[in-house]
Structure formats: C-alpha cells, structure tokens
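Input: a single structure, listed below in structure tokens.
What follows is part of the complex, with its chains left where they were.
Every chain is named by a letter (A and B) in the order it is written, and numbering of its residues begins at 1.
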Amino acid sequence: MKKSLIALAVLAAAGAASAQSSVTLFGVVDVGLQSVRADGSGSVLKMGTGLNSSSRLGFRGTEDLGGGMSASFWLEAGMNYDDGSGQAGPSLNNQAAGAANGGGLSFQRRSTVSLAGNFGELRLGRDYVPSFWNHTVFDPFGTVGSGAATNLRLKLGNSNGIQTTTRASNSIGYFLPGNLGGFYGQFMYAMGENNSNAANSSDGRYTGLRLGYANGPVNVAYSYGQTKVLARNDYKDQSIAGSYNFGSFTLMGQWGQEKLGNATGLGGFTKNSAWMLGGSVPVGAGEIKASYGRAKLDGAAGTPKGSQFAVGYVYNLSKRTAVYTTYSRVSNDAGVGAVFFTGLGASATGTSSSGLDIGLRHNF
Amino acid sequence: MKKSLIALAVLAAAGAASAQSSVTLFGVVDVGLQSVRADGSGSVLKMGTGLNSSSRLGFRGTEDLGGGMSASFWLEAGMNYDDGSGQAGPSLNNQAAGAANGGGLSFQRRSTVSLAGNFGELRLGRDYVPSFWNHTVFDPFGTVGSGAATNLRLKLGNSNGIQTTTRASNSIGYFLPGNLGGFYGQFMYAMGENNSNAANSSDGRYTGLRLGYANGPVNVAYSYGQTKVLARNDYKDQSIAGSYNFGSFTLMGQWGQEKLGNATGLGGFTKNSAWMLGGSVPVGAGEIKASYGRAKLDGAAGTPKGSQFAVGYVYNLSKRTAVYTTYSRVSNDAGVGAVFFTGLGASATGTSSSGLDIGLRHNF
C-alpha cells in the first residue's frame, strides 16, 4: 500500500544535518452496500463504510535523529465515508464510553508519538492494544465487514462496556526491535487516570502483551490483555493464532477466550471461547477468502453456541483500488439462544442471520 | 480556482505502471461582516463566514487505473472560519437531523468515492442532490450570503426538517460522460436505511435527476428530486433554470417549486413557487451582480407573497483572493404575512428585512 507523500521537506537546518523528515497523508476510502437480514426480523439495506478495510484519514511522519534513532508521530481518524462523519468518540480514560462526537473528525483510531532505535520502539498515546492484533492479522476478513470472526468474538467485552478490547488511551507501549531472527513482541501499559485515594483507583488500567514468531511462510503469535474494572472483577482476553502461506494459498487459525468476573451485558455470561479456521487463495488479479468459526458462552444459564461461515472475493483494479463482496451467515445452535451477530438485533434460539457486502475500496 | 497540490507522489509500483496519483488539499476561507436588520426587530452585526463562497477545507485525489478508467475520492468539510468550528452535523440517514457536533470538523459537505470511465461516473457516499444544483449554478449570488435567492426558496423543505434539500447521505450517483455534445445529466438514489419490516421503511429515500445542455454561451437545466417521508406525504422539489453569456454580461433565470403533502413548519403551507432573474457584469478586475425574485406560498390560510432584491460587487485582488460586498432586501407583501428571510426571525405582514455583507475570500 503505497502512500501519498505530502512533503519531501528536507529541513536543511544548520546544525541538524541529520534532520530529514517527511509527513504523509494517507487514507482508506471504503464504501459499499450492505444487506443484513435475520430470521423473522426483516432486513436492512444500507450504505456501509469500511466493509473491506477500515475507512480512515491520517497523517504520519518520521524524523531521523541520527545514530539509529528516530522520532515519529501517527494520527489516524476513523471515517464514515457513506455520510461524511467522523467515527464516534471512544473513551478518553479507558473507562466510561466517550461522548458521541456528532460526526466530528477525531484521531482516535491511533494518536501516538514514538522514539525508536536499536532498543526497539517506545510509543506513547492512544494505540491498538496488543491483545487486539491476533483478531485481525489471522482472519482473512480482518475485523471488518460481514465476514469478520469478531462477530463471534470480543462479545463479552464489547457488550459489557469494556473500552479496551481494541485500543487504549493514555498508553505506554514498547516494541521489540526487528532484528531478533523472526521473534517479535510488544507490551503495553495504559492508565485510567483515577485518583489514588478513590476506591476505583486502578479502573481502566490495561496491561497486555503479544509475542510471536514470523519467518518465511510461518507466522504465529500469543496475546494477552487485562483491564482493571472494580465493579466487574476485571476483564481478560487471550488468544493464540497463526498462519501458513503454502504459496498457492494461505491458511489461518485462531483460538481465543474472554473472561469477565461480574458480567451484566450479554445475558450475564462470564466466558466466551471461540475458534476460527480460514484461508485465502489468489485467483488472477483477485483473491477468494473463506472462514468458519464457532463460539460458546459459559457462566450463566445454558451454554449457548453458535457458528459463522463467511466467503468473499476481492478484485484488484490496481494496487490501491479494489471491488469486493462478502457473504456470511451466523447460526445459533438449537436449544439455547444467544446473540452473536450484530446485524439486526437478537436472533432467537436456532435461528440465523446473514450479511451481504459489495463495495469499492480506494487507498491513498 | 487553482488548487494547492499536496503531492505528485508518483506511485511507481512494479506491475502497476498506470497507477499515478495525486492528493490535493483545497479550501475556501471566506470571512466577512454581516449586518442584518428587520423592521421593528433591531439589528445584529456579526462576523459571518462563507458570504461569498462557502467556507470549506477538503482533500481529494484521483488514481489513473488505465484503460480510460479512474478512481477518486473527495472529502470536503464545511468550516466556520469566524470562530474556527466545523459546521453543524447533518443527518446521517437522510431523516432526523444529526446531532450538533459542537464544532468538530466533519466532511459532510461531500464525502465520496468514484469510479469513472467512458461510461460516465459512478459515485458513492454523501453528495449534493441533483435537485440542488440549479439553485446555485443559475444564481449570481450562488446559495450563500445575504443575496442568495434561496432566501425565498427551499423554505418548505428546510422548515419542515427535510434533510435532502441540498445533500444526501448513503447515495449512489451516476453522471453521464462528458462527450455528449453539450448534454449533461446526473441521477441519484439515496437510502434511508430503515428496516424493511418497519412502517417507515422507505423514509429518507431520495430519488432525483438533473438534465441539461451547455454549449458556448447557453446553459439550461431541469432538475427534480423526491424524498420519501411517510408522515409528510413526500417532499418534491423541481426547477428549470438557465443562463446566457452575452460577452459583456451574463443573464440568469430560475423557476422552481417545492411541494410537501402534510407540512407543519412554515405555517402549514404545502407549496412554495418562486422565480428569480439576475445577472452579472464584469467591470475591470471586479464584477457587479444583481437579482430580483418573487415567491408565493400556497395550501394554507392566505397566499403570502414576498420578493427579494439583491446587488453585489466582487473585486478580485488575484485569481484566488477577493473582497466583496452584497446588499439585499426581502419584502413581504402587505395583507398576508410570511417569513421568507432567515436573518432576524419573523417579519410581519408588509414589513421587510435587509442584509449587508462585506468580506474577504481566499481560495487555496
């Protein structure tokens, strides 16, 4: 994904011979039609955004500090290109949800400043949590559109108002350097910013890590994240996942588990376990993708189970522009009901819902 | 209006020889003083924005896909340069008005992605409705500032909360190609995104078109738009308008009509018919503009009528920068009262209100 370069801007300042710099404007414009229907609940046809790749608009830049060191920043805003609004504001302290921003642009997908060198990278600000990456890296549909395996995952956290399933504000991140023979890793500590005297002084504090190994066709990783929630007895999300590129196709798999002590959302269940298998096959200028996954809820009445099957096709008009389509179906097993799919509200026991996306994606 | 080019950014990617690209940052900074006064209601002196040309900030780009095809995007935010805020958030589903965005920047003037080729252009996202263009193209004052003929037009729609008088979210637009011997046209379908089972399933659905002919000094066009509103028995706006450039001056004229079945705003009137005649004369580095129009409301008690006279002068300091002034006066006929002018609230029967703008406009 090549990016448009805003500026060469060689800052030839006296006494700062090494200070070269660039600022890049980048974005993904992804708009498509999405039809979502559930047994007995009608259907909705809408214009969606980010069904193939999350719609965004951002600025980022790097300065060479000399001696192998660099400073950089990254600002990335979520965009709803179907109506021009910015994506809703999240939590500012990793606790209560943020105020609706009524459509204003905000750089809350990522907003970071970094110092990097031989030691790795130190990153401050709002960033993805380490425990999020397995969900998207090892899913042929990423975490977007009707086919994402997160239709069955992160349900405990999201429905109980946990603000750190995907990103955290006020975070200190550390990334291992890139020269460890394929081993990679990152660690994060993020603050809830409460008063030390308060009963909930540690609420919103996130601690997490991700460790992996990528070499040639192999990529595997383990991740774990924990968020302090006094009233909920803490939220934990862990996963192990991997992919193998066989050349003519790529296989992917995930297993993960969420836990939340005193859950109230999603029927009071306290554990969500899920696995997914998927893959992608290049076909000419395009790619076919498919996945199948199952999930199970525990800890309250019954142990509802469900599954998702998804298939998609992406046709590349160029390196930066593609048309795509995805179809997925989420089915609740008979006997015990649970809501897994976020499309059209509750699907009853033994019913299913489906989503169909078709759209156009343009990177810049 | 030349634009600043952010990036040449030749994306010389192997295997994508045709993929050239640019991203442009553009904007209009228009700030001026506006004095509005109405008979018996005092006056307000304020700093306005967009009195000569709508204030905006945007990004847009195009990628050549080869074979006569291109992909492009356009992001345009409305700006209040007098106080630095972004313009208020509109509807996200073409129905209820959007939440106030408290000053956040949002690209809700236009947010689109396009595929273009010999077949014309397919455009997805939030865009101007076809029925809007005649209002601004054939008015010497456009649709901004104290002189705009829309002081007498679009009153039914705007005062009854219709969200598609100017733009629509979730739209699919098609534009005829540019090589039809002067004929041009565009069509739009926009979704309200309601559930198929709901009583108001089609609410917010906009359908419209614009067809015209522009050749040498002549430009004429017809436009029609319809928005589904269950409770209001649908909103319709049509107009026919044209201009002729005589060389030393240009004449313009419009006739248009709005209808709304069960109107409640603006006194319950259900039809607004209006015409306008205007023109502009280049004078040295500047231009003198003037217009006169009348409008009539029907369908409730009385048939209030009113008129507007406007005159203005724009002096160009360069191709991109100008100073301007506009004066206009809206008069309600005696006998029956109606509110046509949006400046200082209701003017009673037989009274009038006036606006005077003076400002500075800079394009980048």
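Just so we're on the same page, contacts are C-beta pairs under 8 Å (C-beta built on N, C-alpha and C of every residue); 3 or more make two chains touch, one makes a residue touch a chain.
Given the structure is predicted, the values throughout are model-derived calculations rather than measurements.
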item	value
Overall copies of the shared sequence [whole complex; 2 in view]	3
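Convention: only the chains that are shown with their structure count from here on.
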item	value
Interface residues, chain A side, partner chain B - complex	2-6, 25, 27, 29-32, 41-47, 57, 79-86, 100-106, 317-321, 344, 359-360, 362, 364
List of chain B residues in touch with chain A within their complex	6-7, 9, 11, 13, 15-16, 18-19, 21-23, 25, 59, 61, 63, 65-66, 69, 71-73, 75, 77, 86, 89, 91-93, 98-113, 115, 124-126, 169-172, 191, 193-198
